[in-house]
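What you see is the complex with one protein chain gone and the rest in place.
Letters A, B and C mark the chains in the order given here, with residues in each chain numbered from 1 onward.
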Amino acid sequence: MANNEVQNQSLIEKLQLIDRRIIFVFIACAVVIPLLVGATMEEETTPIVQAFFDYVENLPEDSRVLLSFDYGPTTAPEIQPMADAIVRHCAERKCKLYMMAVWATGHNLTGETIVNVLNPEFPDYKYGEEYVNLGYKAGNQGLIRLLLVDFKRMYSTDAAGTAIDSIPMMENINNLKNFDLIVSFGGGFPGIKEWVLYAGDPGNVPVGGGCTAVSAPLLYPYYPNQLIGLLGGAKGAAEYENALITAYPQYENKRMAGMSLMVSQTVSHMVIIFFIIFGNVLYFLHRSKQKANGIEGGQS
Amino acid sequence: MVFTVSLFMVIQYFVPLDSWAWMYQYLIDWTIIIGVFALLLGIWSLLRVNWGKISRRSENWGYAVITLVGLFVMLIFGFFPGGGNLNNYVYEHFFFYILVPIQATMFSLLAFFIASAAFRAFRARSVLATLLLIAGLVIMIRFVPMGPLSEPISDLASWILKVPNLAAKRAIIIGIGLGAVATALKIMLGIERAYLGRD
Amino acid sequence: MSKTKMTAWVVFAFVIIAFAVSVALKGALVTVGAFLTLFIFSFLYKDNPYYKFAEHLFVGVSAAYWMCMGFWGTMVPNLFGKLYPPMVGGVLPALKDNPAEPFMIIPLILGILLLMRLAPNAGWISRWALAFIVGTTAGLNLVRYLRSDFIQQINNTTFSLYISSAAGFDFGQTMSNIVIFIGVLCGLIYFFFSKEHKGAFGAGARVGIIVLMVTFGASFGYTVMARISLLVGRMQFLFGDWLGMIK
Partner (left out) sequence: MKYILPGFLVALLLLMALSVTAIAQEQDETVGEDVDTLMQPIEQEPPPKPVITAGEDRPNDNGHKLTIYWDYPQEATGKIDYFEVYRAESPDGEFKLRGTSPSNYFEYFDIGDSDENAEDYLENDKDLYYKVVAVVEDGPSSESDVAGPYHAVGQWFHTGKVPVMIAVIIFAMFTIYFIQSARKGKDLFVRPLAGIEAVDEAIGRATEMGKPILYVLGIGTAADIATIASFTILGRVAKKVAEYQTDLIVPCYDAIVMSVAQDVVKSAYLEAGRPDQYSDDQVFFVTNAQFAYVAGVNGIMVRDLPATNFYLGYFAAESLILAETGNSIGAIQIAGTDQVTQIPFFVVACDYTLIGEELYAASAYLGRDPLLLGSLKAEDWGKAIFMVLLAFGVLAVAFGWEGFREIVRVNL
């Protein structure tokens, strides 16, 4: 009997000191399997995302949409899926896309969206006629204020250095009021808040945004009066993708970055939580055993 | 020396004139340049240690050869580039196909380590450890679909991030600020001299 | 030949064959990246020759990389280019006609002083350079920390505890502000060094450490998401870019 006790206890102890490589295997599986099977998670679209989607959905053809890429590589895994989804949607609606950045790091990421989404999926989109990459300009919120008054004073060329007046789609753009929608990706400074305060509100231009999960709570208060909608974190991206698939079934078999990221995230969080709870259960079992065995057991 | 330059740096903060800004810019430039000289010392140390391993034929000396080969190949192509820029084929490809993937992979090891650390340390051993555990769980559990419970949990999570988190970070930052100022003062006054190698 | 040695050779042969196949099928560049990625991941199992290889290569290449960056990015334009612009005219034509800045002789001298430590009996000279660097940044830190970490924080924490919104008295927000206020005070009490933590002061310190612990747990839990994203990125590289298993 006593012997049995000791064995039990040592099993619990062994499990408590479980080889961490077992945890590693679980984490690797949690990330890899969803990627390989292409699992996606149905994220029910919440009103704040649906409102954004509906707004884009109801834009007439040739509407002018300004996309500002205000984030860096560190937050790219979270935000890039949103940018991709919204660019897809706008391109489906045949909107004209004007891409710019108030973050220096945003410029490269703009290129990524163009190369990965716009060029392969919408080969009809011609540079200078349906989309343009204006690149980064310094000045933070000051830049936004200037753009509200005079767009071409700051953007005299596009990112490649082509004179702005030789780009056909820039012809009727004089200030931010000429746009039908402004979308800012990134919740840092400057970001969505600055777009709302210095462009959306004074110029009466609708503004929508996509930001990391961290900054989302700070921006919720602007919806619905000052923001038409907001995507928060990978979840927001997944919700938008869900709405997109509902409306455009051709995307059903397309891999959606936000949705698959959400699966990996959820599963790995669950794995970690499981191990934490498992560890605590073992710990309490161990302690109650110790108590039952008296002080002697407690020291073994 | 220390006192003069540091006093200048303090005073320049309050003087917005151009001439002072120039001097400030010069000082900063100089520290950066001296840093590059120091890199030579670093390379020297690296050579010394690895050469020592090879000449002693100590355990794993073969890997020291790999370090030195990597170092020299990169240095040779870095210093004899076509026209003074670093856009030569070998240098760029070493960067993109050796440095970048290893770096990103090292960084991603954190995903594993964060899990094993959580398993090991998040145990309800004491009141404080329990608090650590609960706060961590509440934040992580947001990702798990929980039906009707989801809403209150995500509210609680964002409250923790907004309120106690803010308070604690602020307290730490203020402490760090004061400690840093005190250390800077000690350096200026010559009380803290450990950085000069004697104490 | 012992059994472990045997296994090691089998693994080695397998890695070489896999490498060759991959080069043939997917091209050399992506293969090198993928194998180095796998070598690093192998450390999670245990230390092994493949990790050692990647590690040592990484150290050597990165040290040289930063040396070259420092040389071409700083020394050439900012030191040589300013001391004697025609010297760098060949590589940086834009700088050729700038006036020379004789002041730049000072960092050159300090830099050489720093290198003097390699000489056996002149090591002490290098302390001048160290004193310069540390002095400059100490002064800079003094004002910077006081401004952003002290004065600015008072400003940020001085808010109204009592919040009323359009809907009337906002209980939740008021409570939150009170918690922040008390949290900051108690957190600071915890950091007091010259007073014993007992009595009311000790209780304050206790509350302080509780707030700190909640924060640490929360930050830890919060970071999990970002780290998983990094791993997803690597896995996408391995299974997508390299193996082509992800559509």
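The rule we apply is simple: a contact is a pair of C-beta atoms (placed from the backbone, for glycine too) under 8 Å apart; a residue touches a chain by one contact, two chains touch by 3 or more.
The structure presented is a predicted model; accordingly, all values stated were derived computationally and were not measured.
Peer 1: Which chains here touch the chain that is missing from view?
Peer 2: A, B, C
Peer 1: Consider the whole complex, including the chain that is not shown, and state which of B:Ile33, B:Ile66, B:Ile102 or B:Ile134 touches that chain.
Peer 2: Of the candidates B:Ile33, B:Ile66, B:Ile102 or B:Ile134, B:Ile102 is in touch with the missing chain.
Peer 1: Where the complex has a chain not shown, which of C:Asn78, C:Asn141, C:Ser176 or C:Ser229 is the residue touching it?
Peer 2: Only one of C:Asn78, C:Asn141, C:Ser176 or C:Ser229 touches the chain omitted from view, namely C:Asn141.
Peer 1: Pick from B:Ile66, B:Leu137, B:Ala157 or B:Ile172: which residue touches the chain that isn't shown?
Peer 2: B:Ile172
Peer 1: Residue-wise, where is chain A in contact with the chain that is not depicted?
Peer 2: 20, 148-150, 153, 177, 201-204
Peer 1: Which parts of chain B face the unshown chain closely enough to count as touching?
Peer 2: So the residues of chain B touching the missing chain come out as 10, 13-18, 21, 31, 34-35, 38-43, 45-46, 48-49, 52, 59-60, 99, 102-103, 106-107, 109-110, 113-114, 116-118, 120-122, 132, 169, 172-176, 178-187, 189, 191-192, 194-199.
Peer 1: Which residue numbers on chain C touch the omitted chain?
Peer 2: 40, 43, 46-47, 51-52, 54-56, 58-63, 65-66, 114, 117, 123, 126-127, 130, 133-134, 136-138, 141-143, 145-147, 150-155, 157-162, 181, 184-185, 188, 191-197, 212-213, 215-217, 219-220, 223
Note that in this section only the chains that are shown with their structure count from here on.
Peer 1: What is the distance, in whole Å, between the centres of chain A and chain C, each centre taken as the mean of its C-alpha atoms?
Peer 2: 24
Peer 1: Find the geometric centre of each of chain A and chain B from their Cα atoms only, then give the gap between the two centres in Å, rounded to an integer.
Peer 2: Each chain reduced to its C-alpha mean, chain A and chain B end up 26 Å apart.
Peer 1: Which integer distance in Å separates the CA centroid of chain B from that of chain C?
Peer 2: Result: the chain centres lie 3 Å from each other.
Peer 1: Indicate the residues of chain B shared as contacts by at least two other chains.
Peer 2: Within chain B, the residues that touch at least two other chains are 111-112, 114-115, 118, 122, 133, 136-137, 140, 143, 161-162.
Peer 1: Which positions in chain A are in touch with at least two other chains?
Peer 2: Residue numbers touching two or more other chains: 24, 27, 31, 214, 265, 268-269, 272.
Peer 1: Under the touch definition given earlier, write down the residues of chain C that touch chain B in their complex.
Peer 2: Checking each residue of chain C against chain B gives 29-30, 32-34, 36-37, 40-41, 43-44, 52-72, 74-76, 78-79, 88, 90-92, 103-104, 106-108, 110-112, 114-115, 117-118, 127-146, 148-150, 153, 156-157, 176, 179-184, 186-188, 190-191, 208-225, 227-228, 230-231, 233-234, 237.
Peer 1: Where on chain C does chain A make contact in their complex?
Peer 2: Touching chain A from chain C are residues 44-45, 222, 224-226, 228-233, 235-236, 239-240, 245-247.
Peer 1: Can you list the chain B residues touching chain C in their complex?
Peer 2: By the definition above, chain B touches chain C via 1-10, 13, 26-44, 46, 60, 63-64, 66-75, 78-79, 81, 83-86, 91, 93-112, 114-115, 118, 122, 127-129, 131-140, 143, 157, 159-178, 180-181, 183-185, 187-188, 195-197.
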